[in-house]
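Removed: one protein chain of the complex. Kept in place: all other protein chains.
For reference, chains read A and B in written order, and residue numbers begin at 1 within each chain.
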Amino acid sequence: MTSQIEVDHLSKYYQVHEKEPGLMGSLRSFVKRKYRDVKAVDDISFHIDAGERVGFLGPNGAGKTTTLKVLSGLLYPTRGHATVLGFTPQKRETAYLKQFTLVMGQKQQLLWDLPAIETFLVNQAIYEIPKAQFEATLNELDNLLDLESVMKKQVRKLSLGERMKCELAAALLHRPKVLFLDEPTIGLDVTMQARIREFIGEYNRRYGATVLLTSHYMADVTALCERIIVIDRGHLFYDGNFRALIERVAPYKILRLQFEQPISRLELATFGEVAACDGLTAVLHVPRVQATESATRLLSQMKVDDVTFEEPPVEDIIREVFAGRVEMRD
Amino acid sequence: MIRKYLAFFRACWAISLEYRAEGFVWMLTNLLSIIMMLVWLSLSSAGPVAGFTSGDFVAYYMVGLIVRHMTGAWTSFDLDTSIREGTLSPQLVRPIHPVHWYVAANWSEKATRLGILLPLVALAFVLTPSAHLDVTPVSVGAFLLSLVGAWLVSFLSDYMIGILSFWTSQTAAFNQVMWGLKLVLSGILAPIQMFPPAVQVVLDWLPFRYMLAFSNEIALGQTQGERLLFGLVVQWAWVAFFFLLTRLMWKLGTRSYSAVGA
Partner (left out) sequence: MRYLRLLVLFWKASFLVELEYRANFVVRILVGVFWVGVTILSTTVFFTHTNNIGGWDFNEVLVITGLFTLMGGIIQALLQPNVSKIIEMVRLGTLDFVLTKPVNSLFLASLRYSQPFSAVDVLSGSAIVVVALSRMGYIPDGLAVLEFVVMFAMSVLIVYSIWMVMATLSFWFVKVGNLSELFNTVWDTARFPVSTFNGVLRIVLTVVIPIAFITTFPAQAVLGRMDEATLGGAMAMGAILFGFSVWFWRYAVRSYSSASS
């Protein structure tokens, strides 16, 4: 059985022209232009199975969006190839277009001047959705996203969050099997981000749809995706299970302690690596497997006022990945 | 397909109703035809010019108002914006060719505005008893056929300029040149009969006359019989040409769009 999304040695190069600053630079590039290849995506391979939720991580310009665009058939690969659901995306066959959706947080497909319901109706016609199915889907989406109140207002009068809800609904009316989500939560407040995230998770569970998502917000990825693909400057840095990555890069948990009376570094050293200690408070890195046991010991042996467990910050872990200190695959 | 068009119409119609005031302003842009009519009326006040009486000029420009209205195309503008701002991408991942949306938008706006234009033109004919039309079954049929042809030539040539935006940011310039050519050669500035005979022969073969003047001439009964047949053949040959050309260009254009970045 082959995977639902297959990307093999995919590369995408762009040509850009370079210019030196200032009037002279402008004049010079006016006469003669220098071009340079930018490798937006450079020899990337990965496979994704049906129903997986995969997070695409990387800084700006890493090649995330480019990859999604190749998979949606908007870009021709320079080298290598990709298949989704057995289709070659750039052929843009109708049968393929009907089975996936692309949501771009910064671009919209909703008709700006009309209520969102009008776009829904247009999409119903475009995707040839039978009336009964259209109503059922719309109903479900309404339940999940609470669209009732917003879909009859003109899109230009909606808040960013409301607009994103409608944008997602418009993109999912035809019940796509594959979802490409490019920064779906960009610019939204924390509550709305969580809302959208929950919705995507729910959609994935309910319809078994494959989700490939890019986001700046770690929280999106940590909450949604079991698997992450980390890319930077077009290269693939890591592809694998998110938990496994955390356990490998940061095989410890963070233990924050508050004591009733001052305590010394030395006393703490037996429980784990002391990251910080200023007498009354301390931060310990405790190996994951022994975390519970260490905490119990601590509590029984010392006068502890308060104790909390924390996961190491994901940002730090990803930084480790970019620094090349982590193996490509698990 | 019909269902899709109906849905498109519904939406486009709603959009155009959102901007009623705009539609009204658009109506006023027909003023150019009226201005040209007034200039020719001032020239023909002393007597007919190249066989055109004052009544003929009124009839020519009034029919011209309708033909220009029915053949107006602004897809290149929308397409250029979509390509530049990247909003074409969402359209490309939908299982329908984007041109259908543009066609629907084009028709629905026309429908909205025709209701205002027709009574005005009718009024002009009532007020100008010397303005005559050639109303026979043949000429009416030929007029309608030529009108469809004129719309296709205008729409497709404008669409062609829009597709050029895939490769160049100069669409506005192409549009200007197109407008300049149309202004002089399609019969807006002057009926084709006002040109020297040698120029008229050339214009018989170029597409511009078939965007406007040809239909006007049929309505006025100036182009009949063999010349009418010849004109229709040339017009529809241009339709076929632009149709095939735009199809090919769209194919290459989306390909290069995909190569550079969507």
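Of note:
Simple rule for what comes next: a residue touches a chain if its C-beta (ideal position, glycine included) is under 8 Å from a C-beta of that chain, and two chains touch if they have at least 3 such contacts.
The structure displayed is predicted, hence computed values, not measured ones.
Taking the complete complex into account, B:M194 is the one of B:M70, B:M194 or B:A237 that touches the chain left out. Interface note: of B:A14, B:M70, B:V148 or B:L183, the residue touching the hidden chain in the full complex is B:L183. Of the listed positions B:L38, B:L114 or B:L229, the one in contact with the omitted chain in the full complex is B:L38.
Within chain A, the residues in touch with the undisplayed chain are 19, 23, 26-27, 29-30, 33. Residues of chain B that touch the chain left out of the display are 19, 21-22, 25-26, 28-32, 35, 38-39, 42-43, 49-50, 168-170, 173, 176-177, 180-181, 183-184, 189-190, 194-196.
Quick note on the criterion: only the chains that are shown with their structure count from here on.
Separation between the centroids of chain A and chain B, computed from CA atoms only, is 48 Å.
Taken together, the chain B residues at the contact with chain A in this complex read 3-4, 6-8, 10-11, 14-15, 18-19, 86-87, 89-96, 254-255, 257-262.
By the touch rule above, chain A contacts chain B in their complex via residues 14, 66, 69, 72-76, 90, 92, 94, 97-98, 100-102, 104, 107-109, 111, 113-114, 118-119, 121-128.
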